[in-house]
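The structure appears below as structure tokens.
The complex appears here minus one protein chain, its other protein chains still in place.
And now, chain A:
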Amino acid sequence: MHLPAILPWGAAEGFSKQMLLVLLSVVFIAVFFVLAARKQQLVPGKLQFAGEAAYGFVRNGIAKDIIGGRDFIKYVPLLFSLFFFILVNNIYGAIPVFQLPTFSHVGGAYVLAGLVYVTWIAIGVKKNGLRYFKLATVPSGVPWYILPIVIPIEIISNFVVRPVTHSLRLFATMLAGHLIVMIAGSGIEYLIMQENFLLKGTSVLVLAGAIAMYMLEALIMVLQAYVFTLLTAIYIEGALHADSH
């Protein structure tokens, strides 16, 4: 499944293309936003305007809308980093030569979802103390005789399933999209190689389908970056306002 490593060249284990792309994404994002934010003017130029629009999308569109209040600004750096880190790493899959959404390898998704998991639990405990675990698992307004059923469900859904779905959603969509495009490519290659003229012609249909899937996949790449960040914001908001849920 995995491509051979770059360093050492062709080895089964080592520094792979996926790792190179992850590090490159950090460079891309950092360079772009530091350049866009470096010469700050009240009336922005083109680059600054693009940077501000991107920053404002996460700051106002996700952090402010979901978390709200006065202290949403504390969580903007995390949400901002997550969104653009995932976005660039996903978009790799739609760009020739790069052609690899790095989160189609599950490790990265586990790392980010794990960081978010630790973060929102820490926020909840810091805000509400150890009472937070009671607030998060015992819903208010439920009759006592249903509680034995509801509490295990809440524990499983909040503390067990949540990080798993959070990471696997990102990983699975990326892997599936990557596989579909790859399989379509291989299918076209296989059909072209056939002697039969009609079979050769069928490759055009596969190509049309592959292009449609490529467009859909590009959409999903952006969407998943947004979904992952949005869910992070929702988890943080839930931890902050656990007593009102």
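Note that a contact is a pair of C-beta atoms (placed from the backbone, for glycine too) under 8 Å apart; a residue touches a chain by one contact, two chains touch by 3 or more; residues count from 1.
Here is the rule we go by: contacts and distances are computed from a predicted model.
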item: Record-based protein name (UniProt) of the chain missing from this complex, from "ABC transporter ATP-binding protein", "ATP synthase subunit b", "3-isopropylmalate dehydratase" or "siroheme decarboxylase"; value: "ATP synthase subunit b"
item: Which residue of A:F80, A:F98 or A:W120 touches the chain not shown here; value: A:F80
item: Residue of A:Y92, A:Y110 or A:Y132 touching the missing chain in the full complex; value: A:Y110
item: On chain A, residues whose C-beta touches the chain left out of the figure; value: 1-3, 13, 15-16, 18-19, 22-23, 25-26, 29-30, 33-34, 37-38, 40-42, 44, 51-52, 55, 59, 73, 76-78, 80-81, 84-85, 102, 105-108, 110-112, 115, 168, 175, 182-183, 185-186, 189-190
